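Only a single protein chain was left out; the remaining protein chains are all shown in position.
As written, the chains take the letters A and B, and residue 1 is the first residue of each chain.
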Amino acid sequence: MADDPKNAPPALELRGIDKRFGAVHANRAIHLSIARGSVHGLIGENGAGKSTLMNSVYGFHRADAGEVWVAGRQVDIRTPQDAIAAGIGMVHQHFMLVENFTVLENVVLGVEGGPLLAGGLAHARGALEQLARNYGLEVPLDALISDLPVGLQQRVEILKALYRRAEILILDEPTAVLTPQEAEALFAMLRRLRAEGKSVILVTHKLREIMAITDRVTVMRQGAVVGEVATVMTSPRELAEKMVGRAVLLRVEKAPAHPGETLLSVRELEVRDRLGVARLKRVSFDVHAGEIVGIAGVSGNGQSELLEAIAGIAQPTHGSILLQGRDLVAGHVDARERRRLGLAHVPEDRLRMGVVTSFSAADNAILGYHDRAAYQRGPLLNHATIRRECEKKMANHDIRPPVPALRITAFSGGNQQKLVLAREIDCDPRVLLIGQPTRGVDIGAIEFIHKRLVALRDAGKALLLVSVELDEILGLADRILVLNGGEIVGEVARADATEEKLGLMMAGVKGEGHA
Amino acid sequence: METYTLIVLLLAATIRVATPLVLAALAGMFSERAGVIDLGLEGKMLGAAFAAGAVSAISGSAWLGLLAAIATAVFFALVIGYACITHRGNQVVAGMAITIMVVGLGPTLALAWFNLGGQTPQLDGPGQRFVGLAWPWAQSAREVPFPGLVYAELLSGHSLIVYFAAALVPLSAWVLYRTRFGLRLRAVGENPHAVDTAGISVNGLRYRAVIISGVLCGVAGASLSTAASSGFVRDMTAGKGYLALAALIFGKWKPWPTLGACLLFAFTDALAVRLQGVALPLVGVIPVQFILALPYVLTVLLLAGFVGKAVAPHAIGVPYAKEK
Partner (left out) sequence: MSAPTKLPRWAELALLPLLNLGFALLLSGVIVRLLGESPWAALKLMVAGSVGTQEGIGYTLYYATNFIFTGLAVAVAYHAGLFNIGAEGQAYVGGLGVGLVALWLGDAPRFVVLPLAILAGAGFGAAWAFLPAWLQAKRGSHIVITTIMFNFIASALMTYLLVNVLIKPGQQSPETREFGAHAFMPAAHDLLARAGLTFAATPLNFAFVLALAAAVLVWIFVWHTRWGYALRVAGENAAAAVYAGIAPPRSIMGSMLLSGALAGSLGLNELLGSQHRILIDFTGGAGFVGIAVSLMGRNHPVGIIFSSVLFGALYQGGSQLSFDMPKINRDMVVVIQGLVILFCGAMENVFRAPLTAVFARFGRSKTGL
């Protein structure tokens, strides 16, 4: 500590890290230097290579080339064990906790301090109480992980790293699952760690967080570092441009909306999860023909439940959903029947829900529509028609390669998404639910998809758009509803919406809503 | 008086029947707690029974037979490990395959080596079997119904393997809940990703777990051919491996409740033998098959959640891949 920090070697230095997965060059000769006692942002789009890089640093896989230096010494990291020994801790996006273990057991796992547990547990208890006092990291040590809220679980992950004497803490998309309040608490904690001389690497794709907490920021694109600056010297716009590689088209070209009749009407809709916790709390709104209604919000604030309830996948516990005046809840209309009534759905998580990965493109192009009369020939499926229809979709949506028999996983994310979109709009729905339309989609396809959505709006469809990308909401929506903690905390017309205003609402500050 | 003797003898039979069950169920516990489904219990046990019978017959030593049994069962456990841990193959299929193969292999080798129609020679030489150990004064204690008969029948007179199985239950509980190995074992069956990020080898732990399963299956097999009977005969496990699996599920993958389930299932078995053709008051003759099917019916009811709830280790049956 007494050393002159200018001469002190960086806490972590990566020199020429290179990693390939088959044909994909995931990391290209990455150089990165993290100063001691700093928060360093690592930002980039999905697939830019951030996680690959951090997994190399943490020893999950071995880089093909490059060196890792910790506090001026080169270290050889082959396994997480090596990383831990070098003072590197990592908090993964999906927590690495044993759900039915206590906090204490989770913390000592791997550093039990001897073949018998009793001593190690007692030692850990003392040390954790000390850490809790030092950093404000109170956690009930004997509680089961499964009983803790997400924010506390994340705290356990941080405690795990600190208990292993981590000097460098890597956090991978730590706020994806947090409420704004929890995220703020996390940032406060990170500032404290920084003050204690720890170094933090914050991996994220959220510009707001970078601006809020980091000292320096490194931008990655397509596996390479494309820029590194002191945070105070840059702006979100500049960072975004670096991330995407060109001036970002924040606004999609579109004429003002001309909303028509109400096609979808949601009233007092409530959805509870398996534990009976309300994830969506009596939400009401309308979507009209010829408009795009955007749902903004931090991921996990009820968006998924909203989409799934309207689509007929999740059962609401209260309220009604009216499609052109017909109550789908009271009428017990199932997902299949809703499609028939003109309600299409592009799901948020394409690979989990939207496609069957082992099926061909043609087979995926009828998912949910497989019992349509057009696809039948007597009791049998008409494979010739199915292939022809798929070819047509591929031509209309510029899906490449245009080969219906090809397995869906052989297509890029963008082409998969275009196929899902084509499938959902092909049967001429009146209402279209769209979740994260451009997640894991390349830039070219994003523009195509955005234009197609605006065209649908102009054709008089009602679109309900859920996206965690604020830019996307701002670019596409005519009206924006903000979800926080399962409630609509405000509604803004696009013309009145700014990033700051929406950000406040997403954080739970009620808007001057006109419900 | 008559009833009392009957009950004591019934309980003594229960203990004998339960021994291989307890060993196999605890074997399965170690494997499944680490996340590897153990459908190979039956096969490993049967293979071990053959090895023990054959080696004991050839060498004249039950102890060498036991060693051979353990080596055989561990070998099969390693085959399952190689297929399922290293190469992430289907655990259910691997267990089934080993079991089916061993069902054929035992009699095949027995025929080739001993030419006795698929069984091993009768073990009647000294030291070829694990015989009952008579405790001091057991013979004379028999005269005193209580507690003498209990002492003579329930405590005394069992083979070493029976006492080993009895000691194994608290030992397993201690290992599972009080040691570093146990903590890691439980963790790897619940969330192997957590174990990997903690810098512990997932595959290493799982291999150790299946090896332990092999060792215990080896002892279980030896108890069948060199303690409970004298020599290996075709299909001598007769579904005991699956019954042990049922007991493990019934015991919710925990040592003491699993012991309880083994004793319960063994008791039904002993009872079925006693009740064969015996008319009971009120109900008349209970078909012995109904009693024998009881453990399976109970396990199904448990799995259905009608009798308590069995929650399997979370990661069971899922091959571990680093990237989710």
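As a convention for this text, a contact is a pair of C-beta atoms (placed from the backbone, for glycine too) under 8 Å apart; a residue touches a chain by one contact, two chains touch by 3 or more.
This one's a predicted model, so the numbers in the text were calculated from it and none came from an experiment.
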According to the contact rule at the top, which chains on display are touched by the left-out chain? A, B
Would you mind spotting which of A:P347, A:G414, A:P437 or A:G486 touches the chain that isn't drawn? A:P347
Touch as defined at the start, partner being the missing chain; which of B:V169, B:A222, B:I249 or B:A315 qualifies? B:I249
Which residue from B:G60, B:G148, B:G239 or B:P257 sits in contact with the chain not drawn here? B:G239
Hidden partner chain, touching residue among B:I7, B:L133, B:A279 or B:A304: B:A304
Which chain B residues would touch the chain omitted from the figure, given the whole complex? 37, 39, 79-80, 82-84, 87-94, 96-109, 111-112, 118, 239, 242, 245-246, 249, 287, 289-290, 292-293, 296-297, 299-300, 303-305, 312, 323
Residue numbers in chain A that touch the chain omitted from display: 21-22, 24, 26, 52, 311-313, 334-339, 345, 347, 352-359, 363, 366-368, 370-371, 375-376, 379-381, 383, 407, 409
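Here is the rule we go by: only the chains that are shown with their structure count from here on.
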Per the C-alpha centroid definition, the whole-Å distance linking chain A and chain B comes out as 48
Which stretch or stretches of chain B touch chain A in the complex? 177-184, 186-187, 190-191, 193-201, 314, 322, 324
Once bound in the complex, which stretches of chain A touch chain B? 58, 60-61, 79-84, 90, 92, 94, 96-101, 105-106, 108-112, 114-118, 120, 160
